[in-house]
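A single protein chain has been omitted from the complex, and every remaining protein chain is retained in its original position.
By letter and in written order, the chains are A, B, C, D and E; residue numbering begins at 1 in each of them.
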Amino acid sequence: MSTVTLPADPEADPRVRAVFDDIRATRKTDYVNNLWRALAFDPALLEQTWADVKRLMAAPTLLDPLTKEMVYIAVSIANACSYCVHSHTAAARAKGMTDAQHAELLAIVALAAKTNHLANGLQLPVDAAFDRGA
Amino acid sequence: MSTVTLPADPEADPRVRAVFDDIRATRKTDYVNNLWRALAFDPALLEQTWADVKRLMAAPTLLDPLTKEMVYIAVSIANACSYCVHSHTAAARAKGMTDAQHAELLAIVALAAKTNHLANGLQLPVDAAFDRGA
Amino acid sequence: MSTVTLPADPEADPRVRAVFDDIRATRKTDYVNNLWRALAFDPALLEQTWADVKRLMAAPTLLDPLTKEMVYIAVSIANACSYCVHSHTAAARAKGMTDAQHAELLAIVALAAKTNHLANGLQLPVDAAFDRGA
Amino acid sequence: MSTVTLPADPEADPRVRAVFDDIRATRKTDYVNNLWRALAFDPALLEQTWADVKRLMAAPTLLDPLTKEMVYIAVSIANACSYCVHSHTAAARAKGMTDAQHAELLAIVALAAKTNHLANGLQLPVDAAFDRGA
Amino acid sequence: MSTVTLPADPEADPRVRAVFDDIRATRKTDYVNNLWRALAFDPALLEQTWADVKRLMAAPTLLDPLTKEMVYIAVSIANACSYCVHSHTAAARAKGMTDAQHAELLAIVALAAKTNHLANGLQLPVDAAFDRGA
Partner (left out) sequence: MSTVTLPADPEADPRVRAVFDDIRATRKTDYVNNLWRALAFDPALLEQTWADVKRLMAAPTLLDPLTKEMVYIAVSIANACSYCVHSHTAAARAKGMTDAQHAELLAIVALAAKTNHLANGLQLPVDAAFDRGA
């Protein structure tokens, strides 16, 4: 199921073709996953989304690739994005995440959620020591 | 403001005292932040919460300390826990997070939120290639 | 799957029948979707929920019908309600939403999520200029 | 701060006056809290919201009053509604919630959040045994 | 689908076997649901999670068992955890929740969500009367 029609032949549109070619070249794989196939219903949205993902997640940046995927998984879990949890867990695996690292990641995400709910339930004032704004 | 009364002298209770002493010893600081002071209204809840945090966040584990704090910040942002974003950003700073790393962390959290909302708006089927359950 | 038993013949109950008849008459369609079929397990909850939806979404109000559906989709995406994203995207389509409008809606929802997470990560003070309460 | 102007003399409007009178009579108190004062900027929204709250939370229903407040607090924590956590914790206190009950409520909310994030991270299939829809 | 491989024979690991035996004995059933089968990919995470759930949800505590399940369902709905809504609704049914109680629980969760969003939209100041921190 989907809220948009996945084009039968998305690469008939040259803008879509160019993005898909770049995805394949950047990721060194022939596989283009469903997020990009669905976004092909609007080439401009596809281009902008891929540009963002490529710049931060596919190119070398300050943080190492596996750390970036783990942060991405953490946000996706908290936002209850089923598709994103699946796709970024697969990406983290492809970048070397072991079962033990995956388990520890889930344990930390779960602990954070636990103390997030405690703190939101207590509604406590933020310690002045934490402020960097002044 | 707070939904619980912060005890005026929490360490009068020996169970609270023991936890606060352990927080100070483990973190090598005299400062005990408001989360623990508020949890002192129920010593059992305080003990259990600190035990969880100590085991995963204060002790050496598989993931490095800064990565763990960044994952914690990511979840806290997505769950809109103001107190937790403040306390764990301060903790990450104490563990060496630079401005540039902080900015990249925020950029990745924001990008994940963006594609989380896109994927939840598209409601697309998960690629079979991502499944590890079989 | 469902957490409630969908009645085999919900319209055997006259209260359910009355609501379903009103849904069909108001929407000018024979189709009653699964949300209402599931809510039929409790006629009072069904009646109250339909009354709310009818008053705001099915009757003419200040905002135009398509704007209302787009706001509804936006909230449903942020709350990760898969059923609601599907049903209200279909409703927006029925009210004339084009592919290009849908794509722009998703782009704005995604951008809002991005800056929501940035602002929650920065924890910045609200500008006094934004206050209307005084 | 607020996104709406709190009327200086909200009860000059007879519709607002009628709702405020009903709030005071129903709750047996002279105090009308800020949510209702803010909603007074739109009398229709005020009337509808109070009617909903009165029917479910102020009148006797199937569930006992304290259980209802605890469920309300739980949802408000998970939705990160600071105002609502404060107001419903105060309401639960007024209905007899002790410190020990409050602590256990927070512990359960925090545990639920923990396993919510684990399950959303694991993305596991729902057991057929849980289905009631068939 | 799942982001982890569900072990074909999880109880071959004695740590997993011990947890599964305790789940069966505590719950007086032969059935071990998918959450535990999935967590078996990391025995330490399985042990800690079960210890938490057993202490609060399976053992007698201050709050009655059905109230605890209803609070758990409420948080799981707000956090959009499909698996958890299913499993804890089934657990609440097993502890005696009727259709009428279930409907009222859903009505209160929905009302809380409604006023959570109103209050977050209004961004109103918390009444000083609600503060217990002083």
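Here are some notes:
FYI, a residue touches a chain if its C-beta (ideal position, glycine included) is under 8 Å from a C-beta of that chain, and two chains touch if they have at least 3 such contacts.
If you're wondering where the values come from, they're calculated on a predicted model, not measured in any experiment.
Displayed chains that the missing chain touches over the full complex: A, B, C, D, E (touch as defined at the top). Considering the whole complex, the residue from B:Asp9, B:Asp30 or B:Asp99 that touches the absent chain is B:Asp99. Residues of subunit E in contact with the chain left out of this view: 73, 77-78, 80, 82, 85-86, 89, 105-106, 109-118, 120-123. Listed for subunit B, the residues touching the missing chain in the whole complex are 80, 85-86, 89-90, 99-100, 102-103, 106-107, 110, 117, 124-125. The chain not displayed touches subunit C at residues 1-4, 6, 31, 33-35, 37-39, 49, 52-53, 56-57, 61-63, 67-68, 70-72, 74-84, 86-90, 93, 100-101, 104-105, 107-109, 111-127, 129-132.
Note that only the chains that are shown with their structure count from here on.
Seen from the Cα centre of subunit C, the chain whose own Cα centre is farthest off is B. For the pairs A-D and C-E, the count of C-beta pairs in contact is higher at A-D. Centroid to centroid, with C-alpha atoms defining each point, subunit A and subunit C lie 26 Å apart.
The distance from the centre of subunit B to the centre of subunit C, with each centre set as the mean of the Cα atoms, comes to 33 Å. Residue positions of subunit B touching 2 or more other chains: 1-4, 6, 38, 49, 75, 77-82, 86, 89, 105, 109, 111-118, 120-123, 126, 130-133.
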